[in-house]
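Only a part of the assembly is drawn; its chains keep their places, and the rest are absent.
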Amino acid sequence: MTEKTALVVSAHSADFVWRAGGAIALHAEEGVDVTVVCLSFGERGESAKLWRQDGMTLETVKAERQKEAEAAAQALGVADIQFWDLGDYPIELDQDSLFRLADLCRQVRPAFMLTHSKEDPYNRDHPLVSQFAQEARIIAQAHGHNPGEAVLGAPPVMLFEPHQPEQCRWMPNTLLDITPVWEHKLAAIQCMAGQEHLWEYYTRVALQRGVQASRNSDKKIRYGEAYEAVFPHVVETLIPTEGRS
Amino acid sequence: MTEKTALVVSAHSADFVWRAGGAIALHAEEGVDVTVVCLSFGERGESAKLWRQDGMTLETVKAERQKEAEAAAQALGVADIQFWDLGDYPIELDQDSLFRLADLCRQVRPAFMLTHSKEDPYNRDHPLVSQFAQEARIIAQAHGHNPGEAVLGAPPVMLFEPHQPEQCRWMPNTLLDITPVWEHKLAAIQCMAGQEHLWEYYTRVALQRGVQASRNSDKKIRYGEAYEAVFPHVVETLIPTEGRS
């Protein structure tokens, strides 16, 4: 059997932690090779605390953000984390980067992809990255792109939770039980020194999604992560999976 | 392990065939006990061909419809089919029937439930039954309903495909591979002598959903059925299931 892989496309270097840390740790534990691409560091728009320090420069902010993200990735068991430094607020997503991501899709051949919600009135980079990641996946499916290479199949794309979900018209239609790896996600969250105000916020998100996951199943689930599946689930049974024993 | 069960709530006595015949046959083959409730026979609104015969009466129409449905149920491997004779166009869904269905939910304890779409501008009975089935499920979850009985858990509710899907604002977010049991579904379809014009229509639906299921996965799927899940999927992995070997 070939080894399973997954690909996470994160606009800024902390998004994968808050929004997909549980999924990453869960699958990593099960032997899935998870690749995380941080398209930017969030150096301009998501580093308020760093900028409040004296003498801060863009390069220092980026370096700090990278360090935090790498530590978090390690806590989650990420196999490969890449920093593409495409800028933020606004992020610059040109065609070279698009092809680079398409090529990465082919190289990784993920069993599933995670990225941002389609709308976000608080953050312009997030929906741009969502569109960009989905477009790269489509290009990777095209036989005429680098002809001769094996094309990508049809991995599901799951959109992770934005900061204010209802305002983003994001609909959580998939709830993932992340209880077994919560400690890893919490450890990763605590690597993000620059955004300490979000630690408790996203801990509460995990608890709320856990309660909701329990309500939508017959399982005891303490921590959850919610996703919006872009495409229909293709299934061979309508019977939900049993709970973990 | 306890045996698995499923519950299908069908407004008229043929709906379960066109719309859920594949799911029924598939799970029946895997040992699931499927109960089908036909709330009415569709004797007034869905029996045009019978009414074109001379001297037809309501009772004869009902009897013919029941006979057809029983034959179809047998072809699909249904464990129990019930006819509640609640009338159609309009269907009469009173509180006694509601409690009766709630009690059936508790008795069957289905792993999943199937019923109609939430809207249908062509058919008023369908959305009424959808609402009714969902309400019965909720009552079956209430500890104060027949206190002392074991309450129902949270089985998923999947809404099957209406005749004109887009006009019903129905969104197929789950595609079920029914290729292994297509012959059973076709046999069941062919039991519905009174609605022969629909045989080809729903055969084409199965082929289209099959193509779409293939496109949304990396599997070869020839026949499909589409469903709209009412509630979020609660999952322990984001990796899609492998195809059948």
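For reference, chains read A and B in written order, and residue numbers begin at 1 within each chain.
In this text, a contact is a pair of C-beta atoms (placed from the backbone, for glycine too) under 8 Å apart; a residue touches a chain by one contact, two chains touch by 3 or more.
The shown structure was predicted, so the numbers you read here are calculated from the model rather than taken from an experiment.
Trainee: Count all the copies in this homomeric complex, not only the 2 that are shown.
Mentor: In total, this homomeric complex is built from 6 copies.
By definition in this document, only the chains that are shown with their structure count from here on.
Trainee: Per the centroid of Cα atoms for each chain, what is the distance between chain A and chain B, given in Å?
Mentor: 37
Trainee: Mind listing the chain B positions that touch chain A in their complex?
Mentor: For this pair, the touching residues of chain B are 4, 6, 23, 26-27, 30, 32, 111-112, 114, 153-156, 158, 172-177, 212-213, 215-219, 221, 226-227, 229, 231-241, 244.
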